[in-house]
Every structure is written in C-alpha cells, then in structure tokens.
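Okay, so here's the structure we're looking at.
The complex appears here minus one protein chain, its other protein chains still in place.
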Amino acid sequence: MSDTALLDVREVEGGYGEYRVLDGLSIRVGEDEVVAVLGPNGHGKTTLLRMISGLLRPARGSIYFHGQPIHARAPAEIAGLGISHIPQGDLVFPQMLVRENILAGAYLRWSERCERMRRILEDFPRLVPRLNVPARVLSGGERRMLALARGLMGGPQLLIVDEPSLGLAPSVRDSVYALLRKCAGDGISMLLVEEKATHLEGLADRVYVVESGRVVLEGAAVEILRDRSQLLRAYMG
Amino acid sequence: MGVRESLPRISATLLALLAVAAPLPFILPEYMITTLIMFFIWAVVAQSWNLVWGIAGVWTLGQMAIFAMAGYVTGWLILHLGLSPYLAAVLGIVGAVAASVVMALPSIRLRGVYVILMTISFHEIFRILLTTDTSGFTGGIFGLPPFEGFVSGDLGFGERTLIQYYIALAMLLVTAPIVWCILHSRLGLAFKAMGQNPLYAAARGISIFRTQVLAFIISGVLAGAAGAYWAQYFGTMQPAVLSYDTMVMVFAMMVVGGWASFSGPILGAFIMVWLSELLHATHELRELLLGLVIFVVSVTLPDGFAPKCARLLRLIREKAAPPRDAAARLPVRDR
Partner (left out) sequence: MNTAVSIVYTGFVLGSIFATSAVGLALMYGTLRFLNLAHGGFLIVGGYVAWLVADRLGVPFYLAMVIATVAGAGLGLLTYFSMLRPLLGVGSPRWDIATIMASVGLAIIIEAVILLVFGPRLKSLPPAIDGKIIVGTIVVQYNALFIGVLAVLILVVTHWFLKSSRSGIALRAVAENVQAAYLMGIPSGRVFASTVAIAGALATAAGVLLGSFYLLRPSGGLDPMMTAIVVVVFGGLGSIPGTIVAAYIIGMLQAAVSVFLGVKWASPVLFAFMILVLIVRPYGLYGRPEDVRV
C-alpha cells in the first residue's frame, strides 16, 4: 500500500435518513492503484460510492482526496477535483444523442473536447456507429460503454465504477473489463464495486470485503482472490 | 379519529362559531358584513377547490367555471323561466356538478401540470364563449340582466344584507362540517391516497375513476352552492367571475391558507378577503401589494399559513395544560 493515499475514507457512517447503511467504514485508494470493494448486495457498497462522489453526505467520518477533505463538498465540485463516478444504472441522458452525452462528459475539459473524444472513441468502437442516435435506444451493453466513455471524457484521476459487469452479457462484460484494464494501464486509479470476485484477477491490486457497512476483510488481491475459502467465509459471516 | 366519536366536538365547535358569528351584524358596520358574506362565499369555493386539488391531488383550474356555471344556470332559470330562486339554485348546483363531471372525465388519466392545462382550457373556452356571445342568450360581456334573489327587493338594503348574511353563514356552517366528515371517512382516505400516490392507491384496490369523479361531484356541489348563492345575492351574473384576476384570488386563498388541509382554505379565504378589502385604501398600489403578498407567501411558506397556525395553537394548548406523560410529547402530525 502506498503511503500517500489518493482517496482516504475514514470511519464514515450514515445512510438514508434514519436508516444507517455504513457503520464506520474505512478504505484507502493509493496513486495508480486499482481497488475493488466486494460484498453482497445491500451492504453499503453503492452508498459508499455515493458518499465519495458527494451525492450523499456522511453522518459521521471524513473523506479525503489528495489530502483535502471532500465530504462536505458539492458533487459537481468533487467531480471537478478529478473523481469520475460511473453510477449504477448508468444514468445516461436518454433524450440526448450519444455524441451529446459524451460531450456533456467533457464539461470540465471543454476546450479539449474534440481531441479527447477522438482518442476515447478509439477504445469504444461499438459507440462510433451509434453517435447520432438518442441514448435511450442503446442496448444495455452500449449504455454501459457510453457511461464509461462519458465518465472518461473529464480526464479523471480516480474512476469509481459501480458494478461494471451488472446485467451484461458475458462477451460485453469481457470488453468492459478489457477497457477497465486499459484505463488502469493508462495510469487512472480506480475504485470498483462488485458483488462477485470472478473478473477482478489481473485488474485489482487490493480488495476490501464489506459486510453490514463495515470492512470485514482486506488485503492484496492476489492473496484474497486466490484463497476462495477465505472469501467465502467472509461472505457467509 | 373517527367521524362518530368526534361528533360532540364538531357540534361544540359549530355552536361556538354560531354564537360568535350570529350577533356580528348587529355589532359591526355594514361594509364589514358584506365583506364577511364574501368571505363565506369564497371559503366554500376555496374549500371545494382544495378538496380536488389539495386532498385528491387533481390539479384543476376549472373551479371558477363550475362556480360560474351554477350562477348562470340559476340566474337564467329565474330570468327566463320564472322559477323560484330556490328551485333555480338547486338546478344551478346540478348544472355545476354536470360541468364538474365534464372536466373530471378527460383528466382522469392525466396528472400534475397536464390537468392544469386541460382544465384551464375548459375554463378559457367557457369564458370566451360567454364574453363573445352576442345572441342575447347569456348577455355577453354585460352578463345576465338583474333578477330577484332569495330576498325580495321590497326590503331595505340593510335588512336584505342581514338576511343574506345568515344564509351565507348557514351555507358555510353546513358545508364545512360535511367536508370535515368526508375527509375523515373512508372516502376521504381514498382521496388522500389518490392524492399522494395514485399508483399505490390503485394497487390497493381504490378505483381511480370512481374516486376522482366523486371528488369532482362533491366539489361541484360545494362550488355550485356558492355560485348559485352568488348569483341571487348580486341579482345578476357577469363573466367577470371567470376573469384571470378572480381565479388568481381564489386560488391564492387555497395556497396562502394552506392546501391539503381542512382549515387552510377557510383561513386563506379569510386572509385574502380582508387583505383585498384593506388594500382598497391603497388605490393604485393595490394590485402591486396583492402580487407581493402572494409572491412572498408562496416563496416563504410553500405550505401556507395553516400548518403554522396549527403549531401555534398546539403550543398554546400545551402551555395551558401541560401533557401528563411523555408519550403525549411525541410530535403530532398535521392533519
């Protein structure tokens, strides 16, 4: 683990109204590191991501990015600092064309939008023939691709992806993971959330297992992912 | 709280209100009595509007058209068929209910702003047809010529106002408890369920069609009664009741008082009637101040005055009689 953490989540608690989802959860993501958070559904993974990107405010605890506290900032500001969150359900802009969706992602880097779009589309060949259709007609896989492309347009230092493989056909899932590997190779730090550990090998550096809003297991990905029995035990409680 | 258990409380409240309101004509100057009559009329209309908009969640702007329909039918029947004002008023209410149902049916499958647009269209068509009518049927922009209302014109102005005051008071004191009982009945529950979540209400077996039409019918009866009363009180009927200004005024009563509550529209009618009376003294600044009040109240108190007043009353009551145990301190939800 690197000493200067890019993202440092310390003891966050909170959730939705009275309902507390996170219960003193701490994770760190280092520079150039890919971290995966694993855990069963409904145990606070998405909530954690929403707190990092500012969509939800933690009741207690703090979140630092580059050593700066961000837990009280507005989501647009946090995105401006270089965190890009690909949310669950993708949240593409349905009535806008695919091209316009991608351009919306370039809001923070508007002057470089053409150059960035050309470069990013090289990695998303499936989107190229679909550029001039409204995003609502895309298939689930294309939608995920679009969400990723849009999220990369702002040139993030940290990419947060909520269940990258959720609801995708195997072939599409493989290409999503191939893309994520490429991003990691390009030096983008990443925080991924997944329910299953199956596709993380060779991508994740470190893994946290979260249960009932707390980290129950953490370690290097090679160890944790190899030792399935340990993982299984953590899942079963 | 069920309807039956609260009957003693309702009757007590009614008697108290009656005791306060009955001697007023002998105490207050005449212009205040006529203002109070306006308050009674508009309170009933605002109440009827709130039943559909605030409680049942159907955003209609057609209430003034219903009101006007009752007035026109009443006046027309008195004028042209020579019916007794009472019979004409009853038929006027029937006409209002018919108009209400006509608006209810096409808006059943719409929601929110779309209902506003649908009903404002009906209102506008009615208004334009009335004002551009040159056939003499409705009197066009001049309205229906004068006719005689409940109280014979032989009496002096003061006596007529006195009798009209009691009729209007009776109208409010009869309709308000009925609305209260409806709100606290099974039907009222269905209205509220539909207003808050129509999909869920439908899933729980509430027929949206039936509930919405019923809401419009009840509301039509109330607005119709007020409209028929209005026509005979003034002894004429003019398309001015359909003007944008009048609609805004009555709508403001509902919003300023507090939509979605029982007492809100009545409170709002009281505030707005007196406010507009007070503002007469400011002459050309009247409209400006009225607009400012509506603007400021809707921005600062989006729920209107009623919840604030309810909280105040509760505080006073708690001060006067502190609750015996801790359980009574739990927050009570606004009705």
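Letters A and B mark the chains as written, and numbering starts fresh at 1 in each.
Keep this in mind: a contact is a pair of C-beta atoms (placed from the backbone, for glycine too) under 8 Å apart; a residue touches a chain by one contact, two chains touch by 3 or more.
Computed from a predicted model, the values in this text were never measured in an experiment.
When the omitted chain is restored, the residue from A:L6, A:V92 or A:L138 that touches it is A:V92. Contact with the omitted chain, checked across B:I125, B:A240 or B:L278, is made by B:I125. One of B:Y86, B:Y114, B:F142 or B:Y166 touches the chain omitted from the figure, and that residue is B:Y114.
In the full complex, chain A contacts the hidden chain through residues 53-55, 74-77, 79-80, 84-85, 87, 91-96, 100, 103-105, 107-108, 110, 150-151, 154. In the full complex, chain B contacts the hidden chain through residues 57, 59, 106, 108-114, 116-118, 120-122, 124-125, 128-129, 132, 198-199, 202, 208, 244, 248, 251-252, 255, 259, 284-285, 287-288, 290-296, 298-300, 302-303.
Heads up, the rule we're going with is that only the chains that are shown with their structure count from here on.
Look at where the CA atoms of chain A average out and do the same for chain B: the two points lie 54 Å apart.
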